[in-house]
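Structure first, commentary second.
Of the protein chains in this complex, one is absent; all others appear in place.
Showing subunit A:
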Amino acid sequence: MVNQKKSNVSALKRLKTRLKSSGIIGENVSSKKKGFDKKELRKKTKEKLENLKKETNPFEIKFTKQKHDIMGRKIKGIQGKPGQARSKAEKTRKNTLLVEYEKRNKNSSFVDRRFGENDPTLSLEDKMMERFIREKQRKSNHGDFNLEDEQLTHFGQALGDHLGDDIVHSDDESDNGQIDQFTVHQDHFGGFDEEEEKSGEKKSKSEIMKELIAKSKYYKYERQKEKEENEEIKNEVDAELEDIKKLVNQSLTEKNEEEKEKLKIKRSKTDDQYNSFLKAVASDRRARPTDRLKSEEELAIEAKEKLERAERDRQRRMNGIDSDEEEENDSKNRPAQADDLDDGLDYNYDEEESMPLTYKDGKLINQDIGFSRKRKAKDDDDEEISDDDDENDDDDDDAEDEEDEGEEETDNDDILNEDDDKNENEDDNESGDDELEVIKKTNKQSLEQDENVKKEIEKRRKERHEQAKNELGYVFSIPESHSKFLELIKDKSIQDQMTIIKRIRILYNVKIHPQNKDKLTYFFGIILQHLNYLTNKSEVSFDEINRYTRCILSFAFQFIEYFNDYAKNKLIQIEKKITKKLSVNGKEIINLNDLIFLQLITVIYSTSDYSHPIITPALLIMENYLSQAIINNERDIVRGLYLCNIMYMTQKQSKRYIPEAMNFIMKTLLIIVPESYISKNTKADMLNSNILVNNTKYSLTGKDWENVELKALNLSLIMSNNTSKKEYIKYCKSNELRISIIGLCIELLEKYSRLYMDIGCLKEIFSGVEKLVSDLEKMPVSDKLKESINKFKSNINSYIAGEGIKRRSLQWQKRKPVAIASIVPKFEENYSVDKHYDKNRERAEYNKLKAQVQKEKKGALRELRKDNMFLARKRLQEIREKDREYKEKIKGIYGMLGNEQGEQNKYDRERKKRKN
């Protein structure tokens, strides 16, 4: 409305009214501002004018017409001032882009850093004033931390006075661990006794320093002098040592005391206290950084080296040479040196004397003593080495290999004791006689003893040789084949075999060398092969198998990938064998080797898995065998039961149901128990009539079985591969075995019943068992078996009864009631029809950002385009300017030349005229 009103009036009038309203023109201006400064006034008017200028000319405003005007909606960009915007943009470009453009060929630029130069608010006078002040300040002030002018103090004393004292004293350490008084005075805290200096004039720093240096030099000189004197005295004493030998001790103590007294006098009490404290602190071991924990690699290498060293010793001992413990000790005590012998084999310590010998009258008197000493040393060393070995053992996790070091030790001790006895005798002899006699005697004796000693050495050497031979080696290389391995462990006890394997594992530790992994896996393969060998041997020793399987276990955990492949292949092998043999009713379908292998994998792998790539097929294979369960001899029964037990172990945690195991156990019972004791009812109730085999070959025979005691199975006999042995045949036919089998069946059933306690259909599963067991109860058997049968029966009855109480009808189809479908429309709060509305907040934000980016990008592009246009314009301007200048220049030249020509023409004309 205002605009409309104004639009009727002319522009000039409007300008006038506006100037008036802002108070630039009119009467009241000068009168009002009378009191003010003229300058001030001018400034203000200028400002006002500027503001007026800023007020836009309505002609410059542009409107975009809207099709649908909505009340209350604000839309950006309806109104615009293109002219102003353009001029503003031009201006900023001039200030920025143009500047850059003009500077484009310049490498350096001048920046005006004078105070206030870039501050337009300051007036010129202010600037100048400020600059002046600053300059003054710079001149007067040297900085906030000017140390030259101010003196730093400590407790009111200047600090600089003591600077450099340390440097002076640092080179000469006090000789006998005592700190001289000067240092104490000067340097230690609590010192600063400088009264003398204080009283006198204040000395400059350099003076103090000089003085200090002089003093220290003096003291140094003093000490040197003292030292020299001491040296002299010492030399003197050395020269006449014999004479004053007796006096030495006395004089020394006296001297010491004297010195101490002197010192005491010198020191004040406080000093003493302080010093003692200081000493205590100094002697206190500083908390040294502990040795870092060794990495696995280092440990492995260390263990390997230990073994190698032990092997060297052994070799040496085997060759009858004394072991090189001395060397070992040495090498322990001193750091490694360049000329250390690598193997130490060539160096014979036997010939070396560790103790200085005493001569009298050119004869050796203490030879035997020396020897005894030496022997004692050896004694210790022997003990040490055994200790070392023990440590070896302890280092390794496996506990099995307590080597027979104990025995060795005792052997050594025996020998050594003898030695000691002899020595004592000799010593007695010596001490009992007079000196002269001793000398005479020793002449003879020494010869004899020499002989004795030599013999002794020989003897010991031999003994050692024997011992070393029997002793196990320490360094082994991995055997190339199983036969080589057999050679290696030939005649070795099982303990030693384990030690060998362990040592090989240490020597070829994977951490030492990456290639060792391949080597060790190869060795693992050999061990597995050896297990096969052990189980296929005619005489089976379960102790051996136990040891080796343990060893394999630890191997398997180390090289699990290798074992995975091995297990898989072996399973395939067994599966093939079983299917092949089952189809032709072959005998010996499964052997001990397979059993042990299956047992092994149940320990190595997690058997409770729902589905396991190794265990599941293994279980299926076992069940396959068991379900067919061809019984050709007693051994097959035992094997089957053994499998049942293995399977039980696999299900100990997961408690899954294995029908075949139940089948087999029942079948076994039905076979073993004489038919007359099994009622028809029981047989009819067997859920699997396959297990009813009319075979009385394996049942208890004769009458004596009623008295046969229940004993543990002789597994190694029944599993032995030598079936032609009389013992084996006899045992197979014996009732003892059969009774044991019954016992086993009961034990297994007991285990399984406990396993299936919560399965939910114990009654159905064990219905046959229950009846069979009540039949068994009627059998006249020995007390022990009877007891276990009774116990099992009562257990199973209680389990079944317990289940009966707990059991409910199945309700597997119970579901949560399904809610009725709702038909109420889903309302959304803050719904909007706006096209930017998005329920998903994140997406909305993302889209918003995206739009912003796009907008900014467009803007940036536009700006760049405008920049380019601006620059192009500038360039054109420049070129025009240049052209113009050039033109003008040429024009000038032409003009000049024209003038010249005109002159010439004029002149020519003149000449013609003249001629004419």
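We take it that a residue touches a chain if its C-beta (ideal position, glycine included) is under 8 Å from a C-beta of that chain, and two chains touch if they have at least 3 such contacts; residues count from 1.
Simple rule for what comes next: contacts and distances are computed from a predicted model.
Name of the non-displayed chain as stated in its UniProt record, restricted to "Nucleolar complex-associated protein 3", "CBF-domain-containing protein", "Origin recognition complex subunit 3" or "60S ribosome subunit biogenesis protein NIP7 homolog": "CBF-domain-containing protein". When the full complex is taken into account, the listed residue touching the unshown chain is A:645, out of A:275, A:645 or A:679. When the missing chain is restored to the complex, the residue among A:513, A:751 or A:874 that touches it is A:751. Residue A:557 is the one among A:132, A:218, A:277 or A:557 that touches the chain not shown.
Interface residues of subunit A with the unshown chain, by the touch rule above, are 390-391, 393-394, 397-400, 402, 542-543, 546, 549-551, 553-554, 557, 560-561, 564, 568, 571-572, 575, 579, 596, 599-600, 602-607, 609-617, 619-621, 623-624, 627, 642, 645, 647, 649-652, 655-660, 662-663, 684-690, 710, 712-715, 740, 743-744, 747-748, 751, 756, 759-761, 763-765, 767, 807-815.
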